[in-house]
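Not every chain of the complex is shown here; the ones you see sit where they belong.
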């Protein structure tokens, strides 16, 4: 057992560190400058540290797959608070295009997407199609001359549609085909008159999601990805592209650190709340779950690095983290007591987190859908007749 | 054995509910909730409730009241909680009760008729921060002018009269006598609260204030518990209705056993707890020895249940339940105030344990 990446990666790690030290923070000290970020990312791509799986001709660095190196890079970037290769907006479209796109689509979209010149929103969910995604009703009809698709309908829960330039979306293109068979996967420019973006305000007052309305919106005929009516297959590969890296542990670890800090700061009955046996015990119990995430992630990454089977935690992760976030939110509430209702106060973040843990149980597949998936994929139970995972 | 509401009580609730259906539908509720700037109550709805003599319920007949009991007030609180009614009921009813319980004849004569009619608005100031809420914990003193801070005071800015919990018992402070109110950006915009800073305010003690202060906070606990029950029951119903309506995979989601069991859990948490607030109010009226413990249990159990049920309600609704446009968050935010106001469930459980002699 070895919880670092071992001697064989030490030299590589040092290389990465040296590179980062030479480029970040930028000379002018402006960490938020878009030019500085872009310059750093370009240099990192040049060195083969970013967009490693994407061919050079599409703007990536085209490296041999090496999950160990990828993790080392992510760790070092994160440690230095340097820019990552996270694609602005929803970058899931990139692996999809690499797998299913035409050469022209790849040429046209991938490099600008990596640079952030094109920003994507995902158009899957609809008011009547949530967990049952295949019930979607937004339709696309080919114009009489066959040159373009005319799109009508409504998408919902669209993250970041207010700053996105384009959307990849699922539409019903073959109205007479059976449920899953009539769906196509389209790309569309959403900065056009036929598209209206309306922010959805959340209970936290934040505006993370949007409704997007299509009223005779247009996109060229060649913006179809994969075959007409085969969009369901294209999507399923998109949904697969989520990674299980160590980066996924960042937010629960940081939320927990904040929680410990909160417990130390808040006074209860004349002493720090963290001295209360109830708070200590619950914090320790939460830490036990958090450590379970950490070690399970180590194990997942290790299996991945060593090309071994048996990885199950990635499937459980979202549900596990959602429940843990709820538990942390409740302990924060118990520590805050009177301050728990004050959204104008210093503890707003905790009130938001108390609520956002619920949003986690919904976004990207509800907790019940996660349960269905775990039941089938991890426990090997027979497929649910109606709500079968990935149905 | 008659642990049931009387016909008169059922009629009272029906009248209030009818009014709320008429004047506190969700569209209006959202409008009040979304008002620009600081939260405000619904003056029209409150006027209608005063018209209906709701604030007179526990006021003695001699002062223009109905001389009913806490259970009557509590079942109204349940109805208001059910509708998430944006009215200053809680503070006002408690202020009137404080004066009826502990005021001198003069104080009663001066204030009760006007409180009963709703001509003046009253409220109560209990909290002093850091979970100090109850009579034994009050540090502020009325002696030589009231100074200091009271927290989470319902509608203090609009109130004409504040009954303040002080180390000497209870004190009356009138508007314009030396205090400032800062509206809290509270989650619950249906029941605004203020931080009140008293700066040598003229304060008049209630002669029996010391004796009745804990009766008053017990009543407050019962009323908050009643609100919580009403809200929780509404959320369960809302979730059940949605499950019957919402279709996925070609059928109502109510057909999915996983969700069914989650709805059952919500109902199991809520429905059997109704008696806790009933008994807390009934004990206050008829079994005073049992009232403090019953109040602590009702407040602890029901406000915890309510908050959990609102969380479950969001999950049962999926994405829509997390939006500002949906009703759920209004209930969750009321549940948050119910949870925190007068002290957390944990505090009341420790108190119940003390009262049980453990």
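Which chain is which? They are A and B, in the order written, and residues in each are numbered from 1.
Operating definition for what follows: contacts are C-beta pairs under 8 Å (C-beta built on N, C-alpha and C of every residue); 3 or more make two chains touch, one makes a residue touch a chain.
Computed from a predicted model, the values in this text were never measured in an experiment.
The shown chains stand for their kinds once each; the full complex in the file has the makeup A x2, B x2.
Basically, only the chains that are shown with their structure count from here on.
Spacing of chain A relative to chain B, judged by their CA centroids, is 41 angstrom.
Put simply, chain A touches chain B in their complex at residues 125, 128-132, 135, 156-157, 200-203, 205, 209, 267-268, 278, 326, 333-334, 337-345, 351, 355, 358-359, 361-363, 366-368, 371-372, 386-387, 391. Those residues of chain B that touch chain A in the complex are listed here as 127, 129-131, 151-152, 184-188, 193, 247-251, 255-256, 258-259, 311, 314-315, 318-319, 321-325, 328-329, 332-333, 336-337, 339-341, 343-344, 346-347.
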